[in-house]
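Removed: one protein chain of the complex. Kept in place: all other protein chains.
Up next, subunit A:
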Amino acid sequence: MAAHRCGLSLVCILIFSSLAHPSSCDTLEKANDNTAEKRSISEVNTDGSVAGEALNERQWQSTDAEVDRSDSTTHSEALTPAAARDEFQEELVIRPLHSGDIYASFQFRTLWDTDFLQEGQKVSHYRLFPKSLGQVLSKFSVRELHISFTQGFWRTMQWGQPFIPSPPGAELWVWFHDTVSDVDGNWKELTNVLSGIFCASLNFIDLTNTVQPSASFKPLGLGNATDHRFLRYATLPREIVCTENLTPWKKLLPCGSKAGLAVLMKSEKLFHSSFHSQAVHIRPICQDEQCSSKAWELRQTLNVVFDLHTSGQGKKEWSLFKMFSRTLTEACPLASSSKVYVDITDNPEGELFELSPATPLLGQAVVLGDRRTYSVYDLSRAETFGQLRSFNLLLRWKGDSGDMLRPLLHAERYVAGFGLQTGEIHTVIYNNHPYRAFPVLLMDSVPWYLQLYIHTLTVTSKSRDNKPSYIHYQPAKDRHRPHLLEMLIQLPPHSMTEVTVQFERALLKWTEYTPDPNHDLTSIVPVKEESSYFVRVYTEPLLVNLPTPDFSMPYNVICLTCTVVAVGYGSFYNLLTRTFQVDEPSPPLSKRLANLIRRMRGVPLLT
């Protein structure tokens, strides 16, 4: 009885809290309404680049948010310097892929002009920016933070280039502020704190899988000095992503998963996909063209690719309901902009697929050097939702799609050799451009238990030697740090470049093996970058088998080895302390008796 009663009271408390929540949202909604309206109008008029999308990282400066901000707000800023303004934008980009799959990319962007790293001013009033991340930034003096959790591997040849690339597993790279004295200590604490925030086992990141790349990474936000001593990079390719990682990620959003685009993120459908990646990127940016003040940008992105065939039915038709088992009913009230973009570049006359409901709004953007056209659905306008108050996008394929354009850069990786002693890592990079050569920076981080032999490194393009113009190699220290190899290679046009390096597999101590070590062991994820519009390509992680000792034998081995040592010791001891005596052979019995009698008689003995 008592248990039943307390259960009931708990239910009541929950109902109250859910009732209390929308009321606060209501008051904020009115304030945001004006700004939202202004923005939508301005967007229809301008046909310039669609801002707010960080598809092209170079264009973040022309965000509409700052441009549209009215004078009243700037006045208020001058009067109350402590009040920091923040803003939240959400968008969903849907791109149908040529293989019939569909690629959905969510981006939630929070901009906040405040300075976490300013001394003396402790930030305590958080509104849209999540407090947990803000406190992390100020405590560890973080300048930039990029973390991603990915399940599945991005198939560049079938799907093209992703908006934001990420390797399988977990990846974390952080730029610390140059006031930090102990970067490694901060890194260790930061990984543990993030491990708690995201419910992921990031605490496995330690010195043995952290590297300090010297040239492969540049700060994506503001930053004048690029001192690579303050950069740390680590990946955990074996990390598995599941609902426990999605839930805290959703909690960081201002509207949670209750309103706006985040209602679509249901884990049963999201994880039933070919590729799923969620990431958090934090960086400082300029607020305006002149860069007079700084703001912090938090971008939470979720990229997912749904497979046509595994989702049943086989009909080439996609809808929001089919992808996410939910439809959109309202925009997030806290968002200043909430939009859905559908990529219709390959479908100018509507011959490839049919999109409904139709929309007059169009936007254009340059994505990865490519001009793409999008149909825009503005969720802050009530007419988007129609009579049923629900927005369900429908995409029906009409004809058979032709061959898609091959991606310009593509990389593969495999291990050659046989046996458990040696092997060779081959990285193959394809440059599919017909006449342009690209410089590519290849970064390779190999665990210490695969001993690389750098004198066997060969780079060949079109079966000729291709010498890299810059090589930075940091060899591994056993059990302390991994190998780091960075090379700048010039890829000739329309060619295949192969990088090979030999390695030897080490025998580890029996406690250093992962559970089920005979199954697979590791992971090396090289990164490749291209300079003009900064494409980063990841290759697959590698599975390498290591020779294993017999795990059931520690006691036996100790006993047997000590036995052999003891045999040696015993023989030595024996020979060192033994004295040799000449042994007179004992006389036969008859002689002894005769001697006995002679002794009694007192006569000399026989010899």
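In the analysis below, contacts are C-beta pairs under 8 Å (C-beta built on N, C-alpha and C of every residue); 3 or more make two chains touch, one makes a residue touch a chain; residues count from 1.
Convention: contacts and distances are computed from a predicted model.
Q: If you had to name the missing chain as UniProt does, which of "Translation initiation factor eIF2B subunit gamma", "Phosphatidylinositol glycan anchor biosynthesis, class U", "GDP-mannose pyrophosphorylase Aa" or "DNA 5'-3' helicase" would it be?
A: In UniProt, the chain excluded from the picture bears the name "Phosphatidylinositol glycan anchor biosynthesis, class U".
Q: Check the options A:H125, A:R436, A:R479 or A:R599 and report the residue that touches the missing chain.
A: Answer from the full complex: A:R479 touches the omitted chain.
Q: With the missing chain put back, one of A:L355, A:L508 or A:V537 would touch it. Which one?
A: A:L508
Q: Could you tell which one of A:I471, A:L488 or A:A594 touches the chain left off the display?
A: A:I471
Q: Which of these, A:M157, A:A382 or A:I454, touches the one chain of the complex that we don't see?
A: A:I454
Q: In the complete assembly, which of A:P360, A:G419 or A:P515 touches the absent chain?
A: Answer from the full complex: A:G419 touches the omitted chain.
Q: Please give every residue of subunit A in contact with the chain that is not shown.
A: Contacting residues on subunit A, toward the hidden partner: 418-422, 448, 451, 453-455, 471, 473-479, 483, 506-511, 547-550, 553-554, 557-558, 560-561, 564-565, 567-569, 571-572, 575-576, 578, 580, 582.
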